[in-house]
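Here the complex is missing a single protein chain, while all its other protein chains stay put.
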Amino acid sequence: MLNPYDHEDAEPLMASVQQMLPHLRRLIDSADSRDLEIVYVNDNYGDWSAGRSELVARALDGKAPHLVEPIVPAEDLPFVVKARHSIFYQTLLDYMLRQDGVDRIMLAGQVTEQCILYSALDGYVRHFSVILSRDCVAHIDEEFADAALRMMQRNMHAEVASTVEEALELL
Amino acid sequence: MLNPYDHEDAEPLMASVQQMLPHLRRLIDSADSRDLEIVYVNDNYGDWSAGRSELVARALDGKAPHLVEPIVPAEDLPFVVKARHSIFYQTLLDYMLRQDGVDRIMLAGQVTEQCILYSALDGYVRHFSVILSRDCVAHIDEEFADAALRMMQRNMHAEVASTVEEALELL
Amino acid sequence: MLNPYDHEDAEPLMASVQQMLPHLRRLIDSADSRDLEIVYVNDNYGDWSAGRSELVARALDGKAPHLVEPIVPAEDLPFVVKARHSIFYQTLLDYMLRQDGVDRIMLAGQVTEQCILYSALDGYVRHFSVILSRDCVAHIDEEFADAALRMMQRNMHAEVASTVEEALELL
Partner (left out) sequence: MLNPYDHEDAEPLMASVQQMLPHLRRLIDSADSRDLEIVYVNDNYGDWSAGRSELVARALDGKAPHLVEPIVPAEDLPFVVKARHSIFYQTLLDYMLRQDGVDRIMLAGQVTEQCILYSALDGYVRHFSVILSRDCVAHIDEEFADAALRMMQRNMHAEVASTVEEALELL
């Protein structure tokens, strides 16, 4: 989500993020009152020296700072750098979740039919139960996103809620 | 190497680091004139929110800032956060090295008979050729360190040089 | 593909496999005359003691031996046991392919919108280029299979041929 939006297909993604952003913010805000730990997992866009501060700065300096500002991560939140699409591929996330005794994860962010789908799969393969809320994921291609969500439900046994509130009930 | 030195066995390690530090610094300084890319891989000590800036600050704020200052990483150097001993376990290092076409790695830092040994092994298993210099690794237990270096040589086919200069010839 | 077909949704899968089987057999037969190495990767269905002979026997003893017989693996072909959907998850396939200098893989078998999709993704994330032929993959759900193939093309840069012959030209 810390995205400078300078990639191909950024336009349709930005439109989708715009709609989703208040819901994602509401999800983050409800973490304190729920037994919910927020973890940011962000692409480093091939810059091996980049961590949270660099990625935040670059996203705020990009084409859509208004899509970044509302969700800049608090400094004390876990922050995991990923090199590829899945949040699990060559990251310490799996180790961290097991250490913290987590077996249910809710995926939020972008892109529904890409990183979200791939991460849902990698979570399913590792026996995490996966929850999503339709209003907390953003897509590039609506048709693919819809198919992806249905595949996650049917084939990866993900629970797909319509709203943040409904998703929180599932936790 | 970005270590607050507040752990068990920190005393003997600090003594060893003190000796090794100028050699490690010389290694870092020679990178520019050689075809050598420096990569920091540092433990996050269980703090999932910590990246380079936090880990540097904490180490400088620890028991031995004089052992940290000389090797504070430049901002543009690759920096990888690890959760466990091996530099390869659930990190993007393997991916990064392959992307950059690297097949020879030189390990430097601490602790010879622990993280260095384990990382040498994980490098060997992945078919990286591994180089070390005795003056660029620090130990807690001298006898174990010596056995570890000989195991790396004999069983993991690592090349072990005596000095930075000799190691650079091997690259 | 060594499937006893005793699982949920086996019926539609069997119908799809029936159609695809002669094409898959043709692909296997053309390996010798092409620079093509056939590798079987098969689920162990949770039986940790099962290898090739057990999995072949069990499939031949299942509900559709006629869908198994034509593709029983020759004894000298690589055979990899997997525990989960992706051919890469906790298997030695990645290591084997790199050792053999392979960077292009063609996926064939079942199920297009599940194991094939997930394996295509894991191949893409690891920078293998991925090829498929529509006549060499079998599905359970036609709509999902179609979406999966289009996602592989667009988002994972897979090359999707219509026939074995066309796919072989891409190798």
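Note that the chains are named A, B and C in the order they appear, and that numbering of residues resets to 1 at the start of each chain.
In this text, a residue touches a chain if its C-beta (ideal position, glycine included) is under 8 Å from a C-beta of that chain, and two chains touch if they have at least 3 such contacts.
Treat the numbers as computed from the prediction; the structure is a model and nothing was measured.
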* **Per the touch definition above, residue among B:S16, B:N42, B:S86 or B:Q110 touching the missing chain** => B:S86
* Residue among B:A10, B:M151 or B:L170 touching the omitted chain -> B:M151
* Asked: Given the contact definition stated above, which residue among C:V81, C:A108, C:A147 or C:V160 touches the chain not shown here?
  -> C:V81
* Asked: Touching the missing chain, which residues of subunit B?
  -> 84-86, 89, 113-114, 118, 121, 125, 141, 143-144, 147-148, 150-151, 154-155
* Absent chain, residues of subunit C that touch it -> 39, 46, 48-49, 51-53, 75-84, 89-96, 99
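Please note the rule applied: only the chains that are shown with their structure count from here on.
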* **Same or different residue numbers at the subunit A/subunit C copy interface, by half rule** => same
* **Chain whose averaged C-alpha position falls nearest the assembly-wide average** => A
* List the centre-to-centre spacing of subunit A and subunit C in whole Å, with centres computed as mean CA coordinates. => 30
* subunit B: which residues touch two or more other chains? -> 99
